[in-house]
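One protein chain omitted, others in place.
The block that comes next holds chain A.
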Amino acid sequence: MSTGLQEKVGMKLDTYNFKIEKGKLRELAFAIGDLREESLKGEFVLPTFPTVVDFMGEETSTLEDLLGLNLQKVLHGEQEYEYLGEMKPGDDLTVTGVIENVYTKASMDFYIIKKEFVNQNGETVLISRSTIIERH
């Protein structure tokens, strides 16, 4: 592995806040095609809602810029969520992130990005681990 890649391990992402709004819950349910009444009212936090929180942090600083990725070569390899507490509409989350690991395998670079979501009461409600792959 090149030293350039190894240097990225431990890099921290910019901390940001995200408020869970019913409109965003509804929009995700509609996009997925989950037309249950509770989902469309925006009262239900779908298991993959954390992806919305992940990406909204990119409005100000993108992973592509931070890691120097070429979007045409980037794939999402794996995604893991650990649900440690409840998330509900109105919650105000603080999100911190770190590049947990980087390695090269089969002509591809793998980046493991770990994010922690902490709610307004200081409880860690979710840990997200994304594996982003850049093809060479």
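Going forward, a residue touches a chain if its C-beta (ideal position, glycine included) is under 8 Å from a C-beta of that chain, and two chains touch if they have at least 3 such contacts; residues count from 1.
Definition applied: contacts and distances are computed from a predicted model.
Visitor: Name the absent chain as its UniProt record does, using one of the following: "Chemotaxis signal transduction protein", "DsrE/DsrF/DrsH-like family protein", "3-hydroxyacyl-ACP dehydratase" or "Carbohydrate ABC transporter membrane protein 1, CUT1 family".
Guide: "3-hydroxyacyl-ACP dehydratase"
Visitor: Pick from A:Leu28, A:Leu66, A:Val102 or A:Val118: which residue touches the chain that isn't shown?
Guide: Among A:Leu28, A:Leu66, A:Val102 or A:Val118, only A:Leu28 touches the chain that is not shown.
Visitor: Take the complete complex as the reference. Which residues in chain A touch the chain that isn't displayed?
Guide: 24, 27-28, 30-34, 44-48, 51-52, 55-56, 58-59, 71-83, 86
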